[in-house]
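Notes to accompany the following structure.
Excluded from the complex is one protein chain; the other protein chains are retained at their positions.
Moving on, here comes chain A:
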Amino acid sequence: MAGFLKNVMRNRVMLLMVLPGAAWFFFFSYMPLVGTIAAFKEYRFSRDGFWQSLINSENVGWRNFEFLFSTDAAYIITRNTLLYNIAFILIGLVFAVAMAITLSEIVNKRLAKVYQTGMFLPYFLSWVIVGYFVFSFLSMDKGLLNSILSQFGVSSIQWYNEPQYWPYILILVSLWKMVGYNSVVYLAAIMGIDRSLYEAAMIDGASKWQQIRNITIPLLKPIMIIMTLLAVGKIFYADFGLFYSVPRDSGTLYSVTNVIDTYVYRGLKTTGEIGMSTAAGLYQSVVGFVLVMISNYVVRRIDKDSALF
């Protein structure tokens, strides 16, 4: 006990800095865990508030989870959620790192800042607004793309009714929105790399490309692994706005745009069963947790120092 207190004393400044974050996690991540019970209840209001409602609601076992797996849709939404997220993680990683390296190599620092800000900006737009941007390109009778196509004598495409284009559109739009933000982390890491390494390489006659391949990328690897592991934990969470607002909730596109989050929203928006939505959230968290554990285990086997824990 004394040792513990002494430890606290010695690290008090650090602990103080951690405190706001710890409090945030306690209130918004740990306390709500109790509510997970609702996933196994048919939630009904009680006049004595939330806790009484939770306690008094009828236990229904796993019934709240059934709707996620009851039809063909289960396969489609799981496939879409996983494949899109894998694509976002991999392509996003490549583009973010490439972008960060390019930005760091631009000699004119002022210009580099302009590019960086320009690419950062889409991150702050809400998906609803991005959805309208996309609509101005893809609108069937007034859209930019269809007007260009008609200039070339190609008949216009019913973008919002033809699923085959949408995997590409969604990945493109997601990249456009997220790359600027993700590249910042890598850019910061590059800035932290010891300049003398590059100087030594240059003296040895290494080209730009060799420097990048043999210095920058190996030194970025730990960050890349951490970022990817964190992203894997969210692989079962789809970005609702991207899959709902950007395709304008068009039914004919569902085969390629329906993901877990939109499925849950559409299924429960009229009945509003709290138990079933909690069940969906719990399912996503558990799968995410398992995936993080597995991928961390794999990373640890390959390279112990790069693993998260």
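FYI, contacts are C-beta pairs under 8 Å (C-beta built on N, C-alpha and C of every residue); 3 or more make two chains touch, one makes a residue touch a chain; residues count from 1.
Note that contacts and distances are computed from a predicted model.
Its record in UniProt calls the unshown chain "ABC transporter substrate-binding protein", which is the match among "ABC transporter substrate-binding protein", "Chemotaxis protein CheY", "Aromatic amino acid lyase" or "Spore coat protein JA". Here one chain is not drawn; of A:Tyr84, A:Tyr160, A:Phe243 or A:Tyr283, the residue touching it is A:Tyr160.
Looking at chain A, the residues touching the absent chain are 8-9, 12, 15-16, 19, 23, 27, 42-50, 52-53, 63, 66-67, 70-73, 139-141, 158, 160-161, 248-252, 254, 258, 263, 266-274, 276.
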